[in-house]
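The structure's right below; bear with me while I get my questions together.
A single protein chain has been omitted; all remaining protein chains appear in their positions.
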Amino acid sequence: MENPFFNNNGPFKFRDILKELRIENYQNDQDQNIIDIKDLQNSKSDEITFFHSKKYKTIANNTKASFCITTKNLMNELPKSCIPIIVDNVLLSTSLVTAKFYPDSINDDFDNTVEEINKTKFNDNVVFGKNVLLGKNVSIGSNCKIGHNTIIEKNVMIANNCSIGSNVILRNTLIKNNVRILDNCVIGKHGFGFFPKDNKNLRYPHMGIVLIEDDCEIGCGSTIDRGSMSNTTIGKNTYLDNQIHIAHNVRIGENSIIAGQVGIAGSSIIGNNVKIGGQAGISGHLKIGNNVEIAGGSGVIKDIPDNSKVMGYPAKNIREFLRENR
Amino acid sequence: MENPFFNNNGPFKFRDILKELRIENYQNDQDQNIIDIKDLQNSKSDEITFFHSKKYKTIANNTKASFCITTKNLMNELPKSCIPIIVDNVLLSTSLVTAKFYPDSINDDFDNTVEEINKTKFNDNVVFGKNVLLGKNVSIGSNCKIGHNTIIEKNVMIANNCSIGSNVILRNTLIKNNVRILDNCVIGKHGFGFFPKDNKNLRYPHMGIVLIEDDCEIGCGSTIDRGSMSNTTIGKNTYLDNQIHIAHNVRIGENSIIAGQVGIAGSSIIGNNVKIGGQAGISGHLKIGNNVEIAGGSGVIKDIPDNSKVMGYPAKNIREFLRENR
Partner (left out) sequence: MENPFFNNNGPFKFRDILKELRIENYQNDQDQNIIDIKDLQNSKSDEITFFHSKKYKTIANNTKASFCITTKNLMNELPKSCIPIIVDNVLLSTSLVTAKFYPDSINDDFDNTVEEINKTKFNDNVVFGKNVLLGKNVSIGSNCKIGHNTIIEKNVMIANNCSIGSNVILRNTLIKNNVRILDNCVIGKHGFGFFPKDNKNLRYPHMGIVLIEDDCEIGCGSTIDRGSMSNTTIGKNTYLDNQIHIAHNVRIGENSIIAGQVGIAGSSIIGNNVKIGGQAGISGHLKIGNNVEIAGGSGVIKDIPDNSKVMGYPAKNIREFLRENR
């Protein structure tokens, strides 16, 4: 995953990682440096990874990571070059370590480092309204417009010919060319992801960003959350109507059309040329194929193959649904 | 249709219209002036209209327009006084010509001509909050209140005794007496209407306005889009709860009550004394009669006659639905 925005706070000594996980009496040398945390496939020497399910056994067998957060049951799948760190809850422990490397990815307090745009270098080449605020690490291309009271917090890149409305809040977002973001959107905050825990839920890090490709339009009052370990993506020339919610890690393809008040739950993947009617909902972790049409109000709870038309709750073939509901 | 807000940029020479449509080698005199674009019924001499479906044959036979965008198949229905302009896609070509006459109706970038209200003539007779912005061609009656950070862009008329909340955005909207618009609403932006086109959708003009009659209340975070060729209308003493979306060209009658998170798709017409429960959705181009009750969560996909009570998805008679779903 591209990760242009979140700074790695490492390296940390192995000792510090063990301390973070409250692991004591560990025999190995604890003085080694660990420089980053990545998934099993992408991690390298001197990095730490995690392994929580047999599904990933083959990748685990070949990981290049020097350290791996895992369980007693799974530890023997790791190569000798990889030191296992045994925990009860791999994902929770991974979350703690990720937060240590990328502390900014867990904190979504408002950005109080913003400046008024007329005091920045963008004063001359952006058309902007009253009270526009810009954070650090923001870039804006040519021929862009930014409406009144809009807050562009840190870590936002906007390419050329974009029109951002009023009262918009952006952070951790990469916007390509010719994109229109309408009024009152909130884009790039963390997803609704945490480990439920009585009395005090534990939020996990969101290191992903929101990526909006060329020629998109995002309707008023919509919310698009950034990804946790991957990005939330809106494909080229895809249009979203008002009051839509796109959860973390969702990926939407090109040339898709999504009507008002639709909600797409976390990690679902939507194809190209997809049409989704108003108020439809799509559950998490689903795959919706290309050229799919989902009728307004539908509730989709399983994968939909390419070129299908569905309707209903749970959504099924539209002709079947209409025949049964005459 | 009343059209108080959008300026006609015409007249244009017939030559310019042909050029806009990329029509070459046209034999007729191209030097004539065309002064406006209207529908078949309302257009007059020296104006241009459009004719895209046999449904409108009788009206086409009698149009007074001097020019008509149409197809080869339909052109013979036009009177001799009307010069046909043959195109492949009538609605798309009409959209291009409309945009030429009414360029402001297609551009929804933020209004950067606004001024702070305390620098306008309304400083003395309106109660207003901090950072209130007013555009050109705005009028506000007596005894009105406008909350903090509210942006009234160009083309807004507010009558007497109205209360506008904070963080509200209005444009192209006519508000009658005793109306309350609650916080965070966005009212009067263009509808979600465009011609889908790979790589670059083509937005069509929205020349209609939003008209809110006397004594209405619009709940927090609601969005009401303006019409394309007609107005979006909320009838007298109709109340909308929070987070409602009303799409373009919708017309809602008097004394209706619409609960939270309801969505009404484009061009549907809702009668008087209608009650709609929370989260219900109404598809586009439907007619909902007077005194209709629609249960919360319903999905309405066909017309509903007067005095009916419906529930379900698709919505049907409420007693039947409840019997079947005991």
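Residue numbering begins at 1 within each chain, and the chains themselves are lettered A and B in the order written.
Heads up, the rule we're going with is that a contact is a pair of C-beta atoms (placed from the backbone, for glycine too) under 8 Å apart; a residue touches a chain by one contact, two chains touch by 3 or more.
These figures come from a predicted structure and were not determined experimentally.
The residue touching the chain not shown here, chosen from A:Ala65, A:Val156 or A:Ile169, is A:Ile169.
Across B:Arg15, B:Lys64, B:His148 or B:Lys287, the single residue that touches the chain missing here is B:His148. Shown as candidates are B:Asn89, B:Asn137 or B:Ser166; the residue that touches the absent chain is B:Ser166. Set against the missing chain, the residues A:Ser43, A:Ser66, A:Ser105 or A:Asn184 yield one that touches it, A:Asn184.
Screening B:Thr49, B:Asn131 or B:Ser308 against the full complex identifies B:Asn131 as the residue touching the chain left out. Of the candidate positions B:Thr49, B:Thr63, B:Asn172 or B:Asn237, contact with the hidden chain is made by B:Asn237. Interface with the hidden chain, as seen from chain A, comprises residues 108-110, 112, 114, 116, 131, 133, 149, 151, 167, 169, 184, 186, 189, 192, 194, 196, 198-201, 221, 223, 225, 243, 245, 247, 261, 263, 265, 279, 281, 283, 299, 301, 313-314. Contact between chain B and the unshown chain involves residues 127-131, 145-149, 163, 165-167, 180, 182-184, 215, 217, 219-221, 236-237, 239, 241-243, 255, 257, 259-261, 277-279, 296-297, 312-313, 325.
By our rule, only the chains that are shown with their structure count from here on.
Averaged Cα coordinates give chain A a centre that lies 35 Å from the centre of chain B.
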